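Below is one structure; the comments refer to it alone.
Of the protein chains in this complex, all but one are displayed in their positions.
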Amino acid sequence: MTRPLIFEISRPGRCATALPALDVPTADLPSSLLRDDLPLPEVSEIDLVRHYTRLSQLNYGVDTGFYPLGSCTMKYNPKINEQMARLPGFARLHPYQDEETAQGALFLMYHLQEFLAEIGGFAAVSLQPAAGAHGELTGVLMMRAYHLDRGDDQRDVILVPDSAHGTNPATTTMSGLKVIEIPSDARGNVDMVALEAACEEHGDRLVGMMLTNPNTLGLFDEHVEEITALVHEHGGLMYGDGANMNALLGIARPGDLGFDVLHYNLHKTFSTPHGGGGPGSGPVGASERLAEFLPLPIVDVDLQRSDDEELFYTFVDPPKSIGRVKAFYGHFGVLVRAYVYIRMLGADGLRRVAEHAVLNANYLKGRLEGTYPLPYDRTCMHEFVLAGPPDDVQAAGVHTLDVAKRLMDYGFHPPTVYFPLIVHEALMIEPTETESLETLDGFVEALLRIADEARADPDLLHAAPHNAPMRRLDEVHAAKKLTLRWKPE
Amino acid sequence: MKLDPKARYTEEHEWARQDGDEIVCGITDHAQESLSDIVYVELPEVGDVFDEEDAFGVVESVKAASDVYMPLGGEITAINEELEDDPELVNQDPYGDGWLIRFAPDAPDDFDGLMDAAAYEAFVAEEEA
Partner (left out) sequence: MLAAIGARSIKDLFDDVPERVRFPELDLPAALAELDTRWELESLAGSNLTASDCACFLGAGAYNHFVPSVVDAVLNRGEFYTAYTPYQPEISQGTLQAIFEYQTMICDLTGMSVSNASHYDGATATAEAVITAINVHRLKRRKVVVSPFVHPEYRAVVRTYTQGMGLTIVGDENGGSAGLTDLLDEETACLIVQYPDFLGRVEDLSGLAEATHAAGALFVVVTDPIALGMLKPPGEFGADIVVGEGQGLGAGLNFGGPYLGFFASRKKYARKMAGRVVGQTVDAAGERGFVLTLSTREQHIRRERATSNICSNQGLVVLAAAVYMAALGKSGMRQVAELCYHKAHYAQQRIGEINGFSLLDDKPFFKEFVVRCPEPVQRINDYLLDEWDIIGGYDLGLDYAHLQDHMLLCVTEMNSRDEIDVLVEALGEVTS
């Protein structure tokens, strides 16, 4: 089945949009600065719509089915969010307009800052970072700036657990700092002996530690308060990677556990859609001592311009800000969605989110651990990791990748595969709280059947998927014969 | 696991062979096998100078990017330009056509201090255990 590219259905002279005629006199055109040729497609509106409709039908979204991608929190995206974000009063607002004309937007941002601060246990929040990784860069630069501000300029080392998401060490390098990797212990916690040794060795050069808790194994670190105390003792700061906040809403606040700065992922925990890869939003929460380093600007109340009836909201620059991390104020359209989500759940609702996310994950773990190898036999949080297919299946040459591809034939999106790196053949499963019991049971049934299939007919799995819109795609070919754009024949 | 009996080896799975005043260097058969299909090789420029154990390049497969390290310090005198279009040469003939660099070693006598084929074979066996 050939699926044409938009360029292949293009026909000269067609256009999908009718624009108004010019209603002013024409000015001279600077002929030496004009382009000769503009090779963009020419399609009619109906062909355009059909093209994208058919493309969408090749996709699998949360709206299609179960999407247990560990670390991504693929929860249901409420439709009300989409409508509210599109209100003209938000959508047609220019960022540089006078603040007086944007008070509704500023109110929303201010209160979202407050909500996130309350949820995370922080003194202040910036909504500016555009994604989790962006929030990480922000937080690490803030920690670095804090030390430099105190004249502590020999600190250049960040401790990162071996289970950390790749963005953690990459962020460290971007900030001009060095990574010291800390191994995990047999229970999946940070190895305290190794951590103590690292702190002893690098103590006076320690900027801080980046910690995800619950971690990428889905486990709540049993020594988290010892860890934060130890790092603080050596003059370092604690950065929290908030990707796994879905397990903590109303359960524990990172600020209370000793984290100095943390990024939230609104597109994970707070239901804003993943959009095929973005846009996300990665606000950053900061403790009292780091609040003044937050990126500029943040929203505050302007008491001068407020009165008894109404508060006036304005942008202010934190006094020792690390600077701007993007143009304008952040992903406002995404912020609206998160605000709506929090307003509709309230404190009780958020707590139930965490409780059900953790319950669902433990249920799946309980039903699968007899068949699939479980590296860490502990209560998990909102996700858990299996070490691939059953041992006998792996011995016969069937791997996590094959199981993942075969799951597609059962109508499920695969879990996260081959991450975290510390588990061989990792399969990371995160059901989220928005799934029903029958969906979870259906997923378990599928995985159990696939294990049997792997024993009876391994080639069935090696050749999977069989029923997806495409058969298994050749990634080696893509990398060798690099074709990153369409070219006419 | 194939070995070149004339080559010396490093713990990072590079091989080195003397050729006149220069050393030819590449990655071992064991290394290419673990990486599987190699799709790209990043090489230094002729004239670049490195110390022993410095990373001089990267060998990439679809799923991993492995640094390659200097068995000895020296100045790069040649790079294998064939790998630009045919990176799979490293998989097919790691000790021959899949060579990565030639360099002039700072301390040629240090060559004998590198592991020989037997020692490397034992080293790999122990790593796997």
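To keep things simple, chains are lettered A and B as they appear, and every chain counts its residues starting from 1.
One rule holds for everything that comes next: a residue touches a chain if its C-beta (ideal position, glycine included) is under 8 Å from a C-beta of that chain, and two chains touch if they have at least 3 such contacts.
Given the structure is predicted, the values throughout are model-derived calculations rather than measurements.
Chemist: Taking the full complex into account, find the residue in A:63, A:196, A:377 or A:445 that is in contact with the omitted chain.
Modeler: Residue touching the absent chain, from the options given: A:63.
Chemist: Give the residue, chosen from A:80, A:303 or A:396, that touches the chain omitted from the document.
Modeler: Within the whole complex, the residue contacting the unshown chain is A:80.
Chemist: From the list A:53, A:154 or A:304, which touches the chain that is not on show?
Modeler: Going through A:53, A:154 or A:304 one by one, A:53 is the residue touching the chain not shown.
Chemist: Which of these, A:257, A:290, A:385 or A:454, touches the one chain of the complex that we don't see?
Modeler: A:257
Chemist: In the full complex, which residues of chain B touch the absent chain?
Modeler: Touching the missing chain: residues 40, 42, 60-65, 67.
Here is the rule we use: only the chains that are shown with their structure count from here on.
Chemist: Quick one: report the Å distance separating chain A from chain B, using the average Cα coordinate of each chain.
Modeler: Here the centre of chain B sits 38 Å away from the centre of chain A.
Chemist: Could you list, by residue number, the parts of chain B that touch chain A in their complex?
Modeler: Residue positions touching the partner: 37, 39-40, 60-63, 87-88.
Chemist: For chain A, which residues are in contact with chain B within the complex?
Modeler: Answer in residue numbers: 418, 475-476, 479-480.
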